[in-house]
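What follows is a single structure, and I will ask about it in a moment.
As you look at this complex, bear in mind that one protein chain is not there, while each of the others sits in place.
And now, subunit A:
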């Protein structure tokens, strides 16, 4: 392809980092090259015969490139590749492993909202949305992507330090028979059994049950 003999050290650790299917290609600069290195990026749909250049990531000096748009079809799998340039010479193309957006993404914790009566807490959970190109684009909840998505919910009695753990498929939970006028802290995690994916736990949401009437 008319390129020079490539003697530059290669970019390293070329990989996708993905959260809620926002798929960003990352790499590390070639060893011992200092400033001034530029990069270009290409990607391929696995099983389809051509590599496609990413114009917005041509001659860039940063070490990441957002390929979310190009890899948004999670029924496909992908490869991406990076080449470095410096002072008229270049590196080899360095490829990722095969990237499967469905299994290789990380999932954010769910949103948690809580309300209380004197003897119960109501918890509403919302799964994060899949990455989308623009706010106007239709939202797709990860619940639609992963039909087996469940929630693990932790409820802590701040006074007694007693903790309950619930595993639910529904997005609402009512915890009854609680003590009036007591602070409870709730956090939740997403759990997908196949493919096996777990989010971290959300930050705690604390609420105090109403005093006895």
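Methods note: a residue touches a chain if its C-beta (ideal position, glycine included) is under 8 Å from a C-beta of that chain, and two chains touch if they have at least 3 such contacts; residues count from 1.
Note that contacts and distances are computed from a predicted model.
Enquirer: Among "SKP1-like protein", "LysM domain-containing protein", "tRNA-splicing endonuclease subunit Sen34" or "Interleukin family protein", find the name that the UniProt record gives to the complex chain excluded from display.
Expert: "Interleukin family protein"
Enquirer: By the contact definition given up top, give the residues of subunit A that touch the hidden chain.
Expert: Within subunit A, the residues that touch the unshown chain are 44, 46-50, 75-77, 79, 97-98, 100, 102-103, 147-148, 193-196.
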